[in-house]
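Only one protein chain is missing; all other protein chains are in place.
This part shows subunit A:
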Amino acid sequence: MSTETVLRPGWKVPIILGVFSLASLLLFLLSGRQGISVFRLSSSGEAVQLPALELPVMASGIVISVLLIGLAGFSAYRVTRAQRTPLYVIVIFGVLFMVGLLVWAFVDATLPVTGLLTGTVALSAPIIYGALGGVISERVGVVNIAIEGQLLAGAFTSAVVASVTRNPFLGLGAAMIAGMLVSFVLAAFSIKYLVDQVIVGVVLNVLVLGLTSFFFSQVLSEDKQLLNSPPRFDKLPIPFLSDIPVIGPVLFNQTVIIYIMYVAVALVYYGLFHTKWGLRVRAVGEHPTAADTVGIAVNRTRFWNVSLAGAVAGLGGAFFTLGSVGSFQKEMTAGLGFIALAAVIFGRWDPIRATLAALLFGFATNLQNVLGIIGSPIPSEFMLMLPYIVTIIAVAGLVGQVRGPAAAGKPYVKA
């Protein structure tokens, strides 16, 4: 079959970019906001102090808008030449647009850049863990809708165990076991009893939500001191690395859970693409019959890797209670498990890309927090929508048609 491509890339990308460029231009010209935005790059108490950036709003806004229009024009030019818009153009566009929005929002105010980014990493953590669980599970051929339930189970269990034992590490272990238990149910029903994986996942989410809410109001609230006041992990700055300006405080002045996350992302990536384990996982998720004919036990592989996925997602749950909030709250995962699912797809079932997608969602969430604090002119209801709008644009607009593991969602039955 000839590989020559004759279908022209569509006008979708340049049109979207154009609309955003014009929106940016109008925002600056019509709102008539004058003044100076200050971007603070280091907080007091850091070893290296960087000077703060002072940006005049109107001038920066016009420069940025012109650059945006230029990028949109470049994209349109590519389309007329029947070429696709390269991904880096879209990324640069997104970053510029975001900077523009920040400059505009923080007029005559100070934006703590490190604070914004540190919060991004923290808020992304459960999404990243959840997405890793999703990647492993889907790569092995089981659709994991139950990430939300695994997160919530992990959050609940880690809070109780850490409170009772006064040891946060035991809480972490308990969170993994809880996530795994949720996975056992998912695996048993979808692999052994061939129930539709999406349905089992949804039902599990509702079940875990109901169970944890029940125990929260009936048991935990009886003796909050004993059962729901886990010791939190403290921030653990890594010597030397944490002194690097901007990057240091953002990445290397975090809790143990975040450091474990870095290792987990790297391990899952390396494992999936460079080890025997990963080769077999991917084989089972792509073509289970072929895997079977070379002597790989398909359903056993699926069962244990779905369990592993649950354990990883459970760790993400522990972040809520041991890493950030400090106690279990009803429905505290608030749908982040579903955002993690979106990150899996946005990241094309690749652990690194899924992590980046999760960071994007985390950034949107934290931006909404930061903007809320300074009292931005954008209505707060709209700000609350931000992470979800980013998710929809990301998954629907930019991902387009992607191909997941071929056998994901299909139970394997031997003839």
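Definition applied: a contact is a pair of C-beta atoms (placed from the backbone, for glycine too) under 8 Å apart; a residue touches a chain by one contact, two chains touch by 3 or more; residues count from 1.
Methods note: contacts and distances are computed from a predicted model.
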Candidate names "Ferredoxin reductase", "Nucleoside ABC transporter ATP-binding protein", "SpoVR family protein" or "Multisubunit sodium/proton antiporter, MrpD subunit"; UniProt protein name, chain not shown: "Nucleoside ABC transporter ATP-binding protein"
Touching the absent chain when the full complex is considered, from A:His287, A:Lys330, A:Arg353 or A:Lys410: A:His287
Candidate in contact with the missing chain, chosen from A:Gly32, A:Pro51 or A:Gly295: A:Gly295
Option touching the unshown chain, where A:Leu279, A:Ile378 or A:Ile393 are the choices: A:Leu279
Residue ranges of subunit A at the interface with the undisplayed chain: 1-7, 271, 274-277, 279-280, 282-283, 286-287, 289-297, 406, 414-415
